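With one protein chain held back, the other chains of the complex are shown just where they sit.
Order of writing sets the labels: A, B and C. Residues in every chain begin at 1.
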Amino acid sequence: MAGSSFGELFRFTTWGESHGPAIGCVVDGVPSRLPLDSPDIQRWLDRRKPGQSKFTTQRQEPDTVEILSGVFEGQTTGTPIQLLIRNQDQRSKDYGDIKDKFRPGHADFTYEMKYGIRDYRGGGRSSARETASRVAAGAIARKVLGSAVSIRGYMVQMGKDHVENALHDDAEIDRNPFFCPDAKAAARWGDLLNGVRKAGSSVGAVIEVVARGVPAGLGEPIYDKLDADLAKAMMSINAVKAVEIGAGLEAAGFSGEENADEMRMEAGQPVFTSNHAGGILGGISTGQDIVVRFAVKPTSSILTPRHTVDRFGAESEILTKGRHDPCVGIRAVPVGEAMMAVVLADHLLRHRGIYGGAMP
Amino acid sequence: MAGSSFGELFRFTTWGESHGPAIGCVVDGVPSRLPLDSPDIQRWLDRRKPGQSKFTTQRQEPDTVEILSGVFEGQTTGTPIQLLIRNQDQRSKDYGDIKDKFRPGHADFTYEMKYGIRDYRGGGRSSARETASRVAAGAIARKVLGSAVSIRGYMVQMGKDHVENALHDDAEIDRNPFFCPDAKAAARWGDLLNGVRKAGSSVGAVIEVVARGVPAGLGEPIYDKLDADLAKAMMSINAVKAVEIGAGLEAAGFSGEENADEMRMEAGQPVFTSNHAGGILGGISTGQDIVVRFAVKPTSSILTPRHTVDRFGAESEILTKGRHDPCVGIRAVPVGEAMMAVVLADHLLRHRGIYGGAMP
Amino acid sequence: MAGSSFGELFRFTTWGESHGPAIGCVVDGVPSRLPLDSPDIQRWLDRRKPGQSKFTTQRQEPDTVEILSGVFEGQTTGTPIQLLIRNQDQRSKDYGDIKDKFRPGHADFTYEMKYGIRDYRGGGRSSARETASRVAAGAIARKVLGSAVSIRGYMVQMGKDHVENALHDDAEIDRNPFFCPDAKAAARWGDLLNGVRKAGSSVGAVIEVVARGVPAGLGEPIYDKLDADLAKAMMSINAVKAVEIGAGLEAAGFSGEENADEMRMEAGQPVFTSNHAGGILGGISTGQDIVVRFAVKPTSSILTPRHTVDRFGAESEILTKGRHDPCVGIRAVPVGEAMMAVVLADHLLRHRGIYGGAMP
Partner (left out) sequence: MAGSSFGELFRFTTWGESHGPAIGCVVDGVPSRLPLDSPDIQRWLDRRKPGQSKFTTQRQEPDTVEILSGVFEGQTTGTPIQLLIRNQDQRSKDYGDIKDKFRPGHADFTYEMKYGIRDYRGGGRSSARETASRVAAGAIARKVLGSAVSIRGYMVQMGKDHVENALHDDAEIDRNPFFCPDAKAAARWGDLLNGVRKAGSSVGAVIEVVARGVPAGLGEPIYDKLDADLAKAMMSINAVKAVEIGAGLEAAGFSGEENADEMRMEAGQPVFTSNHAGGILGGISTGQDIVVRFAVKPTSSILTPRHTVDRFGAESEILTKGRHDPCVGIRAVPVGEAMMAVVLADHLLRHRGIYGGAMP
């Protein structure tokens, strides 16, 4: 209720600050007897961890996860799973500047207004470092979903430059440092981001996450619609400013004839001939791919000085030196996948609670 | 938890089907001693009710609200407030066609998959008729927020046609049947929608909702961020496919320098020189205007036949005769305002619970 | 969250005041395709309704329930079920005395302190009239549990007079106005209560509720233990001051040897040779009978004047004329059964959500 938890039946709660001793999360509502060991979680954390290319922050964090509870002899026991990630690279630098000044675009001002105190070291609780815990929880959610459901995220826009849908190739996604499914776009983005990085600037991005194999029927009308919970999940990721389902904003410009996904029978099953709905109708999954996109604003940490004020009411300037991601959208890709996984796992359990059904 | 409730401290639960005897909601967590009488709610319902122009459905519903509990001698008592709206105009028509066929773009198929049964009359629970209850709950939320907070929604795009920001005039919003703040756009939209209506087609829209006077500090990191809850609130409205906060999708194309809202002092108070953030940083209100936009897909009820299947697995065609809104976006405006109000009221109470503070 | 809701997956919210136009509840999380019609609910309401013997209040309320939503063609649809009960017998008497004076033992003082306003007519929201809504929700919960689970409540103590366990006969329960399973005790209680009633006094009671056929495995450690949720459920009933599970308070005086329920095999199944645990170990059902008892204080409405104060800080005396139950414990029996049913239904759905399984 104070906001650090997500989910109803499958529910996790994260804790920890950027420069505290550790971060982590406790995941409750995990079915028992699922095989789980730390490498099952580590493999997803490794995709998000910093310092993997010159295009992400140079902070060195191995993000090694420890399972402290809820797993016995390699299987979940049904009791809460506590995951712990030690912070390693809390650089002992002088925080004098950000201690008292509010960095534009960051949460410094609002945390000060809400709490009257803030752990300013590296942004404290508002740092995107918290998203490592989401990825860890997402790894467990994937276990709950089982192998029939696959979730894939990728970047479809960096700055103003879009991928070309015709060039989309899933196999390409892991071949470049941008999770870009279009090899040509990836090449352009390398140049673009080099320039941005050298200028001490930053750039935004759009991420698309697709879930395949989701059964029809997940999602609870009216308020806990599957798309409503996905919108909340994605908007809760640091720096996200927009969320779209299926055709998204473009749907506003469609006519009713263009928008409606028609149906026909195929091999005895009803199928859709298009997917403008993004796999969700009336808040409930259709069995088609679930398609979500979200827009990430450019990193607010830049080298150009910006006007600001400080805690004492004086006008000032600030620029953010040191380690940062020139495009936080890159590392938001595995985070978006994790949030998709936790929403689906929660809704799978919720649906099964009310309507029954076997384990996946 | 089954999805018909919204909010934590200020929480409402809606019930009722399009063609059942009544719809309504129960609102719990309302502070006591707020002046409240049915006209306080009726005035907002009247803005949403159908049949006010030729551009909305011709179903005749006075949407008269009855307060059944929680109010005593014109004041709230702190106990749950039950609001009841009788359905009047359930046309006794033949539902044969939609009883067994799944209307493309509607929730017929997914309700069938989830529940194995559905009240097909007028869409049952999935009908946008449910949104009257949201507007009623929103009226109470406005009382909680007090007069210092004002909430205003308006349409900024119909089909592919945008308003011009330079022509925005709040006073214009209630002068046309589209809640359009740009008189010239309103004129164009009248022509556009006449054509759409006569063709038995439909068109989408984009709505913007702005809240002024919201104090800094509302919103709970990390998952119950103010923007995350607004995204969920708006995405839960029927037919919504995208939600943006502040600069929204456009932020993806900004550089860090362009995006950051700088600060300076004015009359001894910190102020921002722009509002790309939409009044929210790190999930917490900044004190600036809260700015949310959402995209509404075109009504799926159209006169052109579409391919579909039926419950028995046979391919078929369907067209939707009878009463419908050619642009559901119009009546979504007061609904979006209501959802803004309930999110803010809930977060006001939540913040006050943890940090104290006087009534507004 | 404001306290008028109960349950997680199977959740109901009640509303309404003793002398308002109506009371009722909305029940969400009900599985679809359960046969349900108003007589299924009415039969349980009829057991609780007043005026059935000279030993309960003479207020005449038929407690006729109307189903306003969530049921279609005699089956639940999975959407929220609104139940409405009109208040009929709001006697137009002078409330002058209780308007300003706090009745000892009643909630007048605390509602005044909490809310600064109260609907004093008949106790308003704090009246046990609210429990009719619980019984209605319990009727739906029984449908969720199915016929394999049976729930039976009865009175085991009136005033200081206990039933004799050796004389317990289930068939006797409905043959006397006290839900008493011991015919001899029932005879004694008739005399006792006649005297109490004529003296304008009142008397307390102890109720036992037993659920048979509950499968092993329901209940969530650590905080949402089945017994913890039952304790909350029963303690939330008006006038309840104590809750026991199984051996209850007596267990404090047992030795470890006496207390432990031993196990053996019977027809290939593990069985217990005693049930001091009341069917719950570690917060989880064992498959044995679930046994709960609760103590009800004597009605606070009595004819003997008591010292009190009024809203203006003046000392005063008050006596409560008019209609009341000399032993509220009687009508608490069906309420206790209903609360058992809703707790079990909720935990059945919760368990099934996380671990799967067929419908009952």
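Here is the rule we go by: contacts are C-beta pairs under 8 Å (C-beta built on N, C-alpha and C of every residue); 3 or more make two chains touch, one makes a residue touch a chain.
Being a predicted model, the structure only gives us computed values, none of them experimental.
Asks: Can you say which of C:D40, C:E61, C:E244 or C:E337 touches the chain missing from this structure?
Replies: Missing-chain contact among the listed residues: C:E244.
Asks: For the chain left out of this view, which of A:D119, A:D161, A:E258 or A:D289 touches it?
Replies: With A:D119, A:D161, A:E258 or A:D289 as choices, the missing chain is touched by A:D119.
Asks: Please identify, in ascending order, the residues of subunit B that touch the omitted chain?
Replies: Its contact residues with the unshown chain are 1, 8-9, 29-32, 78-79, 221, 349-350, 352-359.
Asks: Which residues does subunit C use to touch the chain missing from this display?
Replies: Contacting residues on subunit C, toward the hidden partner: 1-6, 8, 14, 102, 104-107, 109-111, 113-115, 125-126, 130, 157, 159-160, 196, 201-206, 216-225, 227-236, 238, 241-249, 251-265, 268, 270, 273, 276-278, 280-287, 295-302, 304, 306-309, 313-315, 329, 350-351, 354-355.
Asks: With the missing chain put back, which residues of subunit A would touch it? List them for me.
Replies: 1-5, 7-9, 11, 13-17, 20-24, 26, 28-30, 32-33, 66, 68-70, 72, 75, 77-82, 114-119, 124-125
Going forward, only the chains that are shown with their structure count from here on.
Asks: Tell me whether subunit A and subunit C, two copies of the same sequence, contact each other through the same residue numbers or different ones, using over half shared as the line for same.
Replies: Same: when the shared numbers are divided by all numbers used, the fraction is over half.
Asks: Give me the residue numbers in subunit A that touch at least two other chains, ranges are fine.
Replies: Within subunit A, the residues that touch at least two other chains are 1, 8, 221, 350, 354-355.
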